[in-house]
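Note that one protein chain is taken out, while the other chains of the complex remain in position.
Chain IDs A, B and C follow the sequence of writing; residue 1 opens each chain.
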Amino acid sequence: MGFFIHVTVSCGLMAMLSLGLMLIVRSGVYSVASAGFYLVGAYCTALGTLKLGLSPGFALVLGAVLGAILGIFCIAPAYRVREDRLLILTLGFAESLRLVCANSRSVTNGAMGLSGIPHFSLLGVNIKPGTIAFAGFVWLIVGIICLLLIRLVKSPWGLRIDAARDDRVAATSLGIQVARPLYIVHAAGASLAAVAGSLYAHHMAFVSPAPFTVVLSVFALCALLLGGRGSVKGVILGAILIGAGLPLLQLVGTPEYSASAIRQIVFGVALAVLTIWLPGGIGGIWRGAKSDRWE
Amino acid sequence: MSSINKFTFVSLSLVLAVVFIFSDCSRKSSESKRIQVGAILFETGEAKSYGIKSKRGYDLALKWAKSRDLSLIPDILYADSGADESKGVAEFKRLTEVERIRFIVGITGSGVAMAICPLLREKDVLVLEALDSAAKLTDCAPNFFRIYPSDVIQGSFLADWALELGWKRAGLVYIHNAWGEGMQEGVENGFTSKGGQILVKEGIQQNLTDFSSIIVKVRAAELDGLFLLIYPTGARRWLEQSTARGLVITTLGGDALTGTEVAQAGEASNGLMFSAPHPGEGREYEQFVEQYMKEFGENPDVYATKSYDAMRLALVALNELQSDKPQAIKRFLLAMDTFEGAAGPIRFDENGDLVEARYARYIYENGEAILVQQNTEE
Amino acid sequence: MEVFLKSLPAQIANGIIVGAIYGLIGLSMLLISNVMKLVDLLRGDLAITGAYLCFWLSALCGFPFAVSITLAVPLTGVLGLVVERSVYRPLARRSHYAPLVAALGLSIAIQGALQLLFGPEMIGFEQTPPLLPKVAEWGLIRLSRLDVILVLSFVLLTSLLHYFLTRTRLGLGLLAVADDEEASYSCGIARNKVYSFSFFVASSIAGIVGILYGLQYGLEPGAGFGLTIRAFIIASLAGSRGVLGAAIAGLALGVVESVCTGLLGANYRDSYTFLVLLVLLWIWPEGLFGRIQKRYARI
Partner (left out) sequence: MIGGSSRIVSNLVQVRVSRICKHFGGVVALDNASFELFAPGIFGFVGENGSGKTTLFDIVCGLVRPDSGSVLVNKHDITTWSATRRGKFGLGFGRSFQHPRLFASMTALENVLVGYPFSKGTSWDEAILGRVKYGEQLSSARDVARQQLDLLGLGDNERSYPAEMSFGQRKRLEIARVLLEQPRFVWLDEPFSGVEQGLVTRLAELLTHFSESASSGVCIIDHRMEVVRDISTRLFQLHNGKIVELAQS
């Protein structure tokens, strides 16, 4: 059962990452910095609980705040730089965060990592990782994020963010603020990633810089695009597909390297075929969308 | 929202859920049939050759068991961590919780093992590790045993060797992972505390392919020698690129240089020296070498030997106890007399580390690692 | 510091050699990102596949090395063409980022396939060792035959491509599509033909890069990702249409990596690039050789 809980939690964390990214992408900026903020959350929790003795809940909030601040830093060049170049800068930002963690060995213990992170507890209730309660908690947070996100998207503020994304000049001429919402959205997306990272740290009880590479960010972005960037339901399904795909394929066949190669091929081709089949992403299935429109 | 699509979706997810639950239950029911042991190796990623070596060792150990007519010969369930910690943890959970395995022989990679330690403390699973050397694994968990000596010993062993060679000014290139950083600390402490100087110290990321700027740096610093504490694939690149960039320097490496990739560098590897646990001697070892030679057409390296030992020890324990109860095996391992392994005697201290660890010096000649001189250390 | 100054010329030379590979893969990416306006995550994997093809032909099928190269390069081009036809063309119309997922999927699949066919270990060309002896040596700078071949092919390919894009009809058509797709359509330039053609050329170049990379550093199934990232950085820096921009950006990237590693150490090697990129883009938002086209660029 524990393995399936593990997979469920991984999917939940991936969902959080891609929902955060969904918010960011909605503002028109594509970012591959998720792994960086994920790392910030994870290390905040690890260092906060182990070295500073903070309570897990407080460390999580601290991580979210720090993530938000770094998120604003990350997006600072947005107005100087064209969007595809911004992509590469966000990549660099995340990678640099990882290198900082990997190289400050006196604090973060380097590649050896920090282990023995305590169980997550909230308001005195101890939520043990590896239990259904923990998976439920993760998905509860995902659910709350979804509700907030839907509410946000439907609000006038969301409408104006969409406008600013589509045409910055026209939006400005109407008196819509363009810069501040971008920062807010990015801060929110980054702190969501940080929250996910913090839960990851509790889930694994061990943190090292190794898993927070670009590949993770790219996977999160792909979960978003696969799900359809405008649809919350779709994004969650996309995250489940990406998060559970490879681990569940592990259940089939032997782990010979040929088998793991075949698994990679199956997973990769499935991804490619799905994108071609579903023009509007998974979320587009409901709308019968013929292209990747925003909802 | 078209109703057909909704229907498709709901039914699909139902089917998936059923498969989910079914696969879980079906495994549960087949539990008691045969004892299985798990192994989490490197099949992909950096240092893939370790996985191949380990499997060869395991295979030979199973053959040995069959030739001895041991009654209990388990299936080995392999898992691949690809040197990736989160993947390693997922695989550990899969092995222990889906496959219901209670005895794992081999979790390759100190980093992976470190990530699994917190889980191990809470689980009734026994791990007998063959290849991990990180010093911190000593206090990993009470149910973690390893037959590979800790880095601390190897670091000072390498440093002493360097001083013996007359090095005063040395360079150090290490890889940023649990093994590399542990070795770097050991070697640096050992070397500088005895009067040596580390003038160039470079930590590299695992995916680095272009070493030329570090090579030039080492060349410019005019060093007596260089510690090369990186993984085999990187080491092969390092050797080839040093040839191209004209770096000639006495080089001492860690046990990772045992990997076959290094020998593939051909001439460039000639003269490269490294330390690794002693390969063993005596009858057990000779028999093993002979078998290995017959089977795979080459001499076994330390990884194959250690893996062979680990699996053989596991087989002995299983047959002695006729069960895979972790606590029983733990008691057995702690209480047993010295076990004569191919790579030397095995006896555990209370931390599950080897009581006695022997390192040896090797040098590459004509693409083959040759034992230089024996050296015993406690 | 003294050591650094002494080794500086050699670090720059190293940078140029690495930069030659970066520049070429950047060129390959630039052709595609300009013409099709998409982020191609497959560039590096295609390059590596090309190199594996060459390895397969020469080491396993026994063709002479020169023949293997001449076969492998256009084969890689054809492979790129297949990818373009089957995946990118149907997806590129949707949005810039739609092909990203498919490309990631294909990238994973290609890595799996390479691992299946050639094993997970690093593979070295047997042609490498004879190319390693030195050609020239000044102080710490030491050039092997391979280095010379690398830099020469970089210069040759860059100038060929530059000539092709600015002097030939097909090349100009390609630039036209890159500049303004709809306008070029009305001028009678067949868009699809240009797509296929640019993909073929770009992938062939990628094939060459892969072979050079394989000769210099050896091959692994997963080696493509690093190349893709580099290619992406260079294409971002190069501005809207510059072949020369890409070439210079590639060299600059190589030199920055080498010199910074020499000066500050390898710990933050990947960050140097991004820092430099950030500074450069801050100064020249449109890349090294771009022009500001928008009226309201700063809003």
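To be clear about the criterion, a residue touches a chain if its C-beta (ideal position, glycine included) is under 8 Å from a C-beta of that chain, and two chains touch if they have at least 3 such contacts.
This one's a predicted model, so the numbers in the text were calculated from it and none came from an experiment.
Summary of contacts with the chain left out: across A:V107, A:I132 or A:L159, the touching residue is A:L159. Checked against the full complex, the one of A:C146, A:I176 or A:L249 touching the unshown chain is A:I176.
Panel shows subunit A; residues 148, 151-152, 154-160, 162-163, 165-167, 169-178, 181, 184, 188, 293-294 of it touch the chain omitted from the view.
Methods note: only the chains that are shown with their structure count from here on.
Across all inter-chain contacts, the pair with the most C-beta pairs is A-C.
The distance from the centre of subunit A to the centre of subunit B, each centre being the mean of the chain's C-alpha atoms, comes to 33 Å.
The distance from the centre of subunit A to the centre of subunit C, with each centre set as the mean of the Cα atoms, comes to 29 Å. Here the spacing of subunit B and subunit C, counted between their Cα centres, is 36 Å.
Each of the following residues of subunit A touches two or more other chains: 99, 102-103, 257, 260.
In subunit C, the residues that touch at least two other chains are 115, 120, 267, 270. Within the complex formed with subunit A, the residues of subunit B that make contact are 1-2, 5-6, 9, 20, 23-24, 43-44, 48, 51, 78-80, 82, 84-86, 89-91, 93-94, 96-98, 111, 114-115, 117-119, 122, 134, 136, 176-178, 180-182, 203, 205.
Residues 43-45, 48-49, 176, 201-205, 207-210, 212-214, 216-217, 219-221, 233, 236-237, 240-241, 243-246, 260-261, 264-268 of subunit B are the ones touching subunit C in the complex.
Remark: subunit C residues 3-4, 6-7, 10-11, 14-15, 17-18, 115, 120-122, 124, 128-129, 132, 134, 137, 140, 142, 144, 146-147, 217-218, 220, 222-223, 226, 257-259, 261-262, 265-267, 269-270 touch subunit B in the complex.
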